[in-house]
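Apart from one protein chain that is not included, each protein chain of the complex appears where it belongs.
Letters A, B and C mark the chains as written, and numbering starts fresh at 1 in each.
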Amino acid sequence: MRTPISPVAVALAVLLVLAAGWAWPWSRMPIITFLCFGLAALGLTVLMRAGQVSFGHAMYAAVGGYATAFAVRAFPGIDGLAAAAAGVLASLAAGALVAAFVSRYRGIFFGMLNLGLSMVLFSLAGKLYAWTGGTDGLRFERPPLLGVAMERGQFELAMLVLALSLAVGIAWMVQRYFDSCAGQVMLAIRTNETRLEYIGLSARSVLAQGYVLSAGLVGLAGALLALVQSLVTPESGYWIRSGEYVFIAILGGSGHAIGAFLGAAVFELIKLAAAAWFTDAWQILLGATLIAVIFFAPQGIVGWRRRAPKPAQPTPAAQEAR
Amino acid sequence: MKSLATLKAWGTAALFALATAATAQPQPQRPAEIKLGMSTFMTGPASVLGAPAKAAADMWIEEFNAAGGLDGTKLSPTWIDEGQGADKFLSEYRRLAQEPGEKLMLSAISSGYCNALAPVAEDLKVINILWECSTEKVLEERRYKYVFRTGPNGTMEMVAAVLHLLKLKPDFKTLAVVNQDYAWGRDSWEIFRNTLLALKPDVKIVAELFPKFGAPDFSTEVTRLQALRPDVVLSTAWGGDLDTFLRQASQRGLLKSSQFVLPLADSSLERLGDAVPAGVIVGFVGDGYFADPESANDPEARAFVQKFKQRTGAYPNFAVYHMIQALKAATGAYRQALADNKGQWPTTDQLAATLRKLEYRGLSRPIRLREDGQALQGQLYGVTAKDASQPFPVARQLLFYPADILTPPVGQKSAEWVKTLKPALIQDSRIRRVGN
Amino acid sequence: MDLNLLLLATVDGLSYAGSLFLISLGLTLICGVFGVINVAHGSLYAFGGYSAASLLAWLLPHTSSTPVLVASLFVAAAVVGGCLGALLERSLLRHFQDRDPVLQLLVTFAVFMVLEDVQRMVWGATPVNAGDLATRLGTTELLGVTFMNYQLLFIPGVALVAYAGLQLLLRHSTAGRQIVAVIHHREVATALGINAARIGTLTFALAGALGALGGALSVPMTSFVPGLGAEMIVTSFAVIATAGLGQVTGALVAAVLIGMARSLAVYTLPELEVVMPYLMMVAVLLVRPHGLFSATAARRI
Partner (left out) sequence: MSAPATHELLRTEGLTLRFGGIAAADGIDFTLARGEHLAVIGANGAGKTTFINICTGYIRPSSGRVLFEGVDITRKGPRQIARLGVGRSFQLPQLFLDHTVRQCLELASVSRQGRLSRWTSLSRAADQRAVAEMLELVELAAHADDLTAVLPEGRRKLLDVGIALMLEPKLVIMDEPTSGVSSEDKHGVMQTLMRALQQRRVTSWFVEHDVEIVRRYATRVAAWIDGRVAADGAPAQVFADPLVRREVLGER
């Protein structure tokens, strides 16, 4: 279960990404997108370890993105990092607010409530033209990074480096969290909440913490994406996008924090390949992959537990669904 | 095991990167091909407009290349689907715009996307032709070096719409608007509104409805309009949305009880058949109309319409005309620049300079680009009428509105300019009848 | 707002609720029997609409009898929806039966993605509809406002008939009773030797047909374009979640509530029109975590 990720491999991967981004400017956007999707999917992974799947988490990407946009527009000359920070804070706050009641729900209802909330947000973002720019989204001037105003080329490279270092650092920290007491309690929520209560632990508060963390992760992804594109749109919070994040998390598997990023890499490659070779069938490609993964490797790229017989007791999730 | 998986994932990434890099060579004096990064709606409600335009472009480029291209240099289009959402679209756009080699972008339909991609194109120093989107803001709010629009903008379309309405129905009291809820719907309404109130201040706006882009059902809006009974109903909606709205409106007799003004109806008339009664004011987003009597005796236009009709089964809509205009402007600019350059292949900047004062012709009347990158294209407006020759209404009482009376001078913002218009404009002598 | 507008809003709301209910019905049925939320139901809606339109287009040259045309809507829905539904269950979902319901939901999500592209390949991206059929049923004047009979009477009528029919089926037919049994106690039902596999296919076929019917009946009023399925499905999520998953009567009530809320919003707070279904859903779930019409038992330990 705790096979350590070889640092060599990670270092190699990091170098590869940097090299690609440096050599081929066009590859920067896809790479940044992949890293951001990885971060977002990591957020979903946090919840998935507790057996919960949110079909509305993209809303935090939207919150993060819009908050970033508002920050840049409200304070001209504000540093990109500060704006992104504002985005993350906003999504954390929103996450905390929602977690307060969502943490009571499990299984399908957890997913549905999140979906409902995200759709409210999505619809408002598209409707309140005066504030959000409606369905076209909100554009803003490219802010300086660390006080340096940059050409787009440099800016994207800088964003790539930023996203990459954030991804590596955060993945490491989140993995620490997975192995920590709270992280292990999350796993226990998945298998037996009743017992948790009976040993004096509150599943709800632990799940709520996890939820805030996941909201923050998705929010960060949203903030970075908005920043690099100087644009945030309601689509960033549409339920299809939430579905894609879940897709990636499943694809990667929740056994290790790196899973989300492996999943995102595969997802982005599929998208690029589809865009390049069969424009009309990219969804078929994604759908087929998803089915195949769920069928053959439900544990994802990094399987998250040793093969074990089917649980003798019905899991709460299964109960809920009945 | 895990590290292996990691390596594998990254390995594929690397291979993919290399594969694409292999195609990258240093740019030759005269490139073998010009890469056209073209975007249109291939999916989603808007694809009604996008799909035919793509068909037209493929058809035209095919012929152009068959005829030898730009003395040997061929056009090779790559398409981006605008239907996949803004950020997917934008990253695709960047990928194409950053590919090595001679390239030119023709993008996009959505006014929202145009607003978003213009600064990107400018940053990447790649020429982008906004071939369809109409929001006037994009070229008015900022001066671009590499961004051009070879078709009309919202100001021309809306001012002409108001003029045509006032010419036909000078004394109406109330007006309601039903526009799509995005940049185009909002911006076009702003222009129309200000123009109308400048030319006819006593009009009362009784309802401003903005159903969301791609709404499948407008029956509540129709009910509300029927309850309000406005004299005039304006809608700058287009594509699938306009189809639905018009069908439901006509089914419930709204089209008869109110005078409809539909500046972008051209692309819907053929699909709607007799759902649209006679007497509706329709525009052509420019002056390209397959039944335009003045282009009837122009062989090129006639041949194209025929070929397009048999290729796609439909008559060209305004997006098709805009696409051809864009392609002809682009190729025309290359020809011009090559000539000015004595056969030397032009740099991007030279090409941009040429475009800035280019005169060209699509399949309708001549067009001129001006130094802010906006084309000056006259507007054709008419009124629907039944015609034995077609199973759907055609436009009659056509009037042509030359561009220079519809647009502010370079550097002035439309929103302010239209407020300065005087009622005398309605009788301007430069507005001329087309056909009988 | 005055009383007339209220009345008009009510009429609009009810006719919208009618089609909304038809779509949600199949969804909630599957949900009740399998505890799975079938995202692909959105595609079934779209396929129903498109194929009905195609059938009508093919029929129109041959016949002009309104009953035949109307009937063709139902035929198209039954055939396409039934087959697709059954196919979906037999070829795919059956193999995921014992998986976590969330995984099953994702499978249907994947199917949805695939079908979206398939649908675009078959019917292209041009809006498709059968407007003239609605016109054939004539109009009704109400407070000086013209309504389509099709929308005012036909759709809500069909919705009610479908509701009654389903209740009848569930109560008084063997298959129906078995479905109900599976809904209430899956284990017990299977223990009693009810052929769950058969029931499964049956339910999916039925639900598929209902979803497709929702589409087929909408196509005379709304233009079908790619992406419509995605919007309808998420709205019907709101309906069934508000109702309580698997609740048929609940779905009817929820559909009416949402339809009313939406049309009232058009007159009072137009900005909120699109938000209404979801506001409703969230509000209800916050007060009743499992929806209006469901009670859940504590876990036995």
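Methods note: contacts are C-beta pairs under 8 Å (C-beta built on N, C-alpha and C of every residue); 3 or more make two chains touch, one makes a residue touch a chain.
Since this is a predicted model, take the numbers as computed values, not measurements.
A.B. asks: Any idea which of A:Arg28, A:Arg190 or A:His256 touches the chain not displayed?
C.D. replies: That would be A:Arg190, which touches the missing chain.
A.B. asks: Considering the whole complex, which of A:Met150, A:Leu201 or A:Ile240 touches the chain not shown?
C.D. replies: Of all options in A:Met150, A:Leu201 or A:Ile240, contact with the hidden chain holds for A:Leu201.
A.B. asks: Take the complete complex as the reference. Which residues in chain A touch the chain that isn't displayed?
C.D. replies: 176-177, 179-185, 187-188, 190-192, 194-195, 197-202, 206, 209, 305-306, 308-309, 311-313
Basically, only the chains that are shown with their structure count from here on.
A.B. asks: What is the distance, in whole Å, between the centres of chain A and chain B, each centre taken as the mean of its C-alpha atoms?
C.D. replies: Result: the chain centres lie 37 Å from each other.
A.B. asks: If a residue has to touch 2 or more other chains to count, which residues of chain C qualify?
C.D. replies: Residues 120, 274 of chain C touch two or more partner chains.
A.B. asks: Would you please write down the residue numbers of chain A that are in contact with two or more other chains?
C.D. replies: In chain A, 126-127, 280, 282 touch at least two other chains.
A.B. asks: So in the complex, the part of chain A that touches chain C is made up of which residues?
C.D. replies: Contact set of chain A toward chain C: 51, 53, 101, 104-105, 107-109, 111-113, 115-117, 119-120, 123-124, 126-128, 194, 239-240, 243, 246-247, 250, 280-284, 286-288, 290-291, 294-295, 298, 310, 315-322.
A.B. asks: Under the stated contact criterion, what part of chain C meets chain A in this complex?
C.D. replies: 35-37, 92, 95-96, 98-103, 105-107, 109-114, 116-118, 120-121, 186, 230, 234, 237-238, 241, 245, 271-272, 274-275, 277-279, 281-282, 285-286, 289-290, 296, 299, 301
A.B. asks: Please output the residues of chain C touching chain B within their complex, sorted ascending.
C.D. replies: 4-5, 8-9, 11-12, 15-16, 120, 124-127, 129, 131-132, 134-135, 139, 143-148, 151, 218, 221-228, 231-232, 262-263, 266-267, 270, 273-274
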